[in-house]
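Right, subunit A next:
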Amino acid sequence: MKNLLFLFFLGFTLPVFAQDINSLVASARKKIDAVNDYEASGRMKTNVTFLKVPVATVSIYFKKPNKLKVKSEKGISFVPKGAVSINMSNILGSDFTVIDGGDDKINGVPVKIARLLPTDENSDVVLSTVYIDPVKNLIMKARTTTRENGTYELEMSYGKFAAFGLPDKIIFSFNTKDYKLPKGVTFDFDDGTKIKASDVKNKKGRAEITFKNYIINKGISDAIFTK
Partner candidate 1 sequence: MEAVAQISGLTKIFDGKTVVNDLSFTVQKGDVYGFLGQNGAGKSTTIRMLLGLIRPTSGDISIFSHSIQHKLEILKRTGALIERPDMYKYLSAYEHMWIFSKLSGIKPNRDRIMQQLEMVDLHNRSRDKVKTFSQGMKQRLGIAVSLVHDPDLIILDEPTNGLDPQGIADMRHLIKRLSTDHYKTIIISSHLLSEIEQIATRMLIIHKGKKIIEGSVSELLDPADTVVQIDAVNNEMLKNILLSSGYQLVDAENIRIKMNRQSVPELIEKLTREGVLLTGVQARHSLEDYFISLTNQQN
Partner candidate 2 sequence: MWSLFSIELYKISKRPRTYIAFIAITAIVGIFQFAFKADGTNYMNLMLQSVQDTFDLDKTKAINGYFMCYIILNTLLIQVPILVALIAGDAISGEANMGTLRLLLTKPVTRTQVILVKFAASTVYTIMLLIWMAVTALFLSMYIFGVDDMLIFRVKGEESQILQITKDDIMWRYIAAFGYAAVALSVIAALAMFLSIFAENSIGPIIATVCIVIVCTVISNINLPVIDDNVKPYLFTSYLVGWKGFFYIGTNADGEPIKGSLENWPAIRNSLLILFGHIGVLLTASVVVFNKKDILS
């Protein structure tokens, strides 16, 4: 009975909410669409169990529709492959059907959940879930499931560039496979510490990108992305 009531309620309210969520997504998209390109400097902190790498100073380049490059300013950096999806236009750029996912709260802020189903059946993205702050019209969190590269999760916090829908900080979570070196190649020094391999084969990796500065819509050469 309860379920029935719920279904009825859902059926009744859906059109209203759908209208609402569609416009919410559209306005978030509009904000993002205003950015043709940007260049940002920032710091990337990678957090993957098997990867012991320092915080990298990186430059992030973006150009419409979906070109993105994370470049290490000095030294070597491990850039997560799915990093391209850190720009929202990658998610909101293509055609999709919006499904209302209801309400939630992120850090105490009420958000609307929108599930985006790509209309193109061959798209790598299977499903994206975005959490939108309806007051500021900003995407606070996004989860993208892809065919090839597993699921990514993005958490954003905004500051000076909120007007462009560009975050100050992104926490990017992704799936990593277990790292295994071929045996007998390394001849390592065994200092006696015992470490058991964990059973979880697919682990979560995190990359935390803090943006320092954005230069927006000043034009970027395509050559940067091919290098």
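Candidate entries met the following condition: all candidates are chains of the complex that A comes from, given by their letters.
Quick note on the criterion: a contact is a pair of C-beta atoms (placed from the backbone, for glycine too) under 8 Å apart; a residue touches a chain by one contact, two chains touch by 3 or more; residues count from 1.
Only a predicted model underlies this, so the values are computations on that prediction, with no experimental measurement involved.
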| item | value |
| --- | --- |
| Touch assignment for subunit A within the complex, options 1 or 2 | 2 |
| Residue ranges of subunit A in contact with candidate 2 within the complex | 45, 47-55, 70, 72, 75-81, 83, 149, 174-198, 205 |
